[in-house]
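Excluded from the complex is one protein chain; the other protein chains are retained at their positions.
Each chain gets a letter, A and B, in the order it is written, and its residues are counted from 1.
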Amino acid sequence: MAVQASTAPAVVEHRQSGMPTPLVGMLLFIASEVMFFGGLFAAYFNSRATHAAEWGPPGGHELEAWPLATILTILLVTSSVTMQFGVAAIRRGDQGRLRMWVGLTLILGVLFLLGQLYDYSQLGFGISDGIFATTFYTLTGFHGAHVFGGAVGLTILTARAMSGQFTARNHVAVEAISMYWHFVDVVWIGLFFTLYFLR
Amino acid sequence: MATTTLSPRAEQYQRSWVLDWLTTVDHKKIGIMYIVNSFLFFFAAGILALAIRSELAVPGLQFMDETTYNEAFTMHGTIMIFLFIVPVLAGFGNYIVPLMIGAPDMAFPRINALSFWLLPLGGILIFSGYLFGGAAAEGWTGYTPLSGPTYAPGAGTDLWIIGLITVGTASILGAINFIATIFKMRAPGMTLFRMPIFVWTILVTATLILLATPVLTAGLIALFIDRNYGGSFFDPAAGGNPILWQHIFWFFGHPEVYIVILPAMGVVSEILPVFSRKPLFGYRAFVYATIGIGLLSFSVWAHHMFTTGVVFLPFFAFMTAMIGVPTGVKMFNWLATMWRGSISLTTPMLFAIGFVAMFLIGGISGVMAAAAPVDFHLQDTYFIVAHLHYVFFGGSVFGVFAAAYFWFPKMTGRRLNERLGKVHFWIHFIGFNLTFFPMHSLGITGMPRRIADYDPTNTGWIILNSLETVGAFLIAISIFPFLINVIATLINGERVGDDPWEANTLEWATSSPPPPHNFDRLPPVRSERPVFDLRHRHDAEVLTAEGLTAEGGH
Partner (left out) sequence: MRRMAVPHSLRGVLRVGVPLLLMVLLGGCLIPPEPETKESQAVFTLYNVIFAMAVVVFLAVEGMIVWSIFRYRRKDDRLPHQLHGNTLVEIIWTVIPTVIVLTIFAGSMITLGTVEARSPHPAVTIEVDGFQWNWTFRYGTTDNDPSNDYSITGTPAKPAVMGLPVGEPVHLILKSNDVIHSFFVPHFLIKRDVVPFPDPNHHNELEFTVTNPGTYAGQCAEFCGTAHAQMVFQIQAMSRSDYDTWLKDQISGAAKPSATAAPNAQVVKISADKLKFSTDRLEVPAGVPFVIEFENKEAVQHNIAITDEGGKELFRGDIIQGPQTVKYNVPALDAGEYTFLCDVHPTIMFGTVVAK
């Protein structure tokens, strides 16, 4: 029973239809990140449920949504929009606009990070000051780390855009980073409402 | 393993074969490295198991003090699960899945190499606790607050956390790779419902890894923050909730147990049809059952927490019991596959049948524990230790050996010696039952797990424990025929051609071992058994049964 007698032609080509493989990879990665933040959010809500009465920052400190947190939110949401403009630009093949929008996104992201660091310095409580503080810093800290990761990606993207590596047909990396960036943005919106408004 | 036979014509390469293996991104070499690495960890964790069994052979503390014992079972459980059984199955997946779906490689070859190399790194981190004042000793479940800074101040637990995060990241990356490969790299004609069951189980497993492991990572990070930065997630003294850890851990932990059983089920579902010369009975039902188990596995985690007094028992008891139904479907599908077949008892077949026979026992003891009031008695006793070894060892490890004997000819072109293989199987099988079956009895009569010493007045326990120790050494002895077999075969084994078993799936359509790009030519894929179809392409009766015509196509 010799299988080797195969007479079929060697068709080792693979379908290129549908979403490009790197984007599939990025989507899957984001799915795992959703579960990661899901775990942290679950920890937040569980801790909150066990402390329904006295939930909040320790020792009379207050968590103010206005002005800093709101401004940060606006920064990050705007950056998602600029990122999308960048993607639209390169889909049209407009390399110049791509550079501009991606660069702008990067700047907004860095501003967000600086703002958050400033916010930390003003809060007046630390991670070890009780369960609220622990969950607060862990959630925002890990979100910040993700923004930082995104910013690194954007930096590489900007550099590659500068050297003209992307075209209308070949810009998977731009799409991938933009997906990730939107994800980070969505997480922040969730955080913003959970931490500042869900009283 | 004998790299010489495996690296394709070494003289073509300028670089040394060592460097070649260290830098490879070929899924086949990575797969083999996964398997070899996992077996090394298996031996390490197995030796720890022998230490545990030696200590328990008779009551009293003979070989170690309590702390050493606690470290031993913690490391044993952790290493067996995270560095042996998960990676070894991922290793077979790595080698076989691209071949089975007719792909030249995995979707992301370099990420593939990265996810492999993170494993030994993580393993070394976990073990290195022994060098820094003692390894973690809180059990593989690391319950808080015992694993918190107050009660486990040593560096061992921090290393355990970091090591597990590393290993977890490796499996997440691997999972992304598997899913992308299966969705994007299938050969023409390889529709989802023509994929071999093994590929299906890897797909569901990868999805479970993707969704469950990040939650453990989040929990481990929270624990790390508690331990090192004064956090209070799990510290009741500071307002944290220790039960939260159990929720997080088991939300991951229960899917994890299906992560390690599903691919083994896939292996068995490939082997039983081949050696029964029949198609798998109820292919679609099998696929749906696999998906069903995957879905259910996220809603049963609190059956590990029945005695905590704070979980909603009816829901979790119900879901847990229900998971027996899709598993039962698989069980009966396997039986029906063998039924009226033409069965030859080769070594891979023996291990596959061993899987079915032994996993059944583990499954039944699982369902017994799912009855919440009964679990009030059984929880944290040796009954649970028996359950977990019947599913892990009787299930997954039997599956691993079945896979090893089955695909060894694919990987090397040589078949392992059948006589030695059977010697291995029978010592293994008897040793296994001798070790773990009496544990049911110990547990039911009330012997708690995780104790270094037990009641010296209970002669029943002493007899059973001594027998178990004998059994454990029998298992260890059975490993030697296997190792000798592997080495002897690599040096001077019988060369058996490309398709020695008359198998069904695409990996047997290429040479053994396959060329670097896997396929020179692909047969047409018109059913879930393309190589079977090819072998019987002039056999009209068979083709009609397959729903195909001699010309091909539907």
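The rule is simple: a residue touches a chain if its C-beta (ideal position, glycine included) is under 8 Å from a C-beta of that chain, and two chains touch if they have at least 3 such contacts.
None of these values were measured; they are calculated from a predicted model.
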Among the options B:Leu40, B:Met64, B:Leu295 or B:Ala321, the absent chain makes contact with B:Ala321
Can you tell me which of B:Asp26, B:Glu138 or B:Asp158 touches the chain that was removed from the display? B:Glu138
For the chain that's not shown, point to the residue among B:Thr78, B:Asn94, B:Thr166 or B:Ser276 touching it. B:Ser276
Candidates B:Val400, B:Leu434, B:Leu490 or B:Ala503 - the one touching the absent chain: B:Leu434
Name, in rising order, the residues on chain B that touch the hidden chain in the full complex. 66-67, 70, 137-139, 143, 145-146, 150-151, 236-237, 239-243, 276-279, 281-285, 307-310, 313-314, 317-318, 321-322, 324-325, 328-329, 331-333, 335-336, 338-345, 353, 356-357, 360-361, 364-365, 367-368, 370-374, 376-377, 379-381, 426, 429-430, 433-434, 437-438, 440-441, 444-446, 448-455, 460, 464, 467, 536, 539, 542, 545-546
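Going forward, only the chains that are shown with their structure count from here on.
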How many angstrom lie between the centres of chain A and chain B, each centre taken as the mean Cα position? 33
Residues on chain A engaged by chain B in the complex (per definition of touch): 1, 3-6, 8-15, 18, 21, 24-25, 28-29, 31-33, 35-40, 42-43, 46-47, 50-51, 126-128, 130-131, 134-135, 138, 142
Residues of chain B defined as touching chain A within the complex: 102-104, 107-108, 111, 172, 175-177, 179-180, 183-188, 210-219, 221-222, 225-226, 229-233, 238-241, 244, 247-248, 251, 498-499, 502, 508-509, 517, 519-524, 531, 534-535
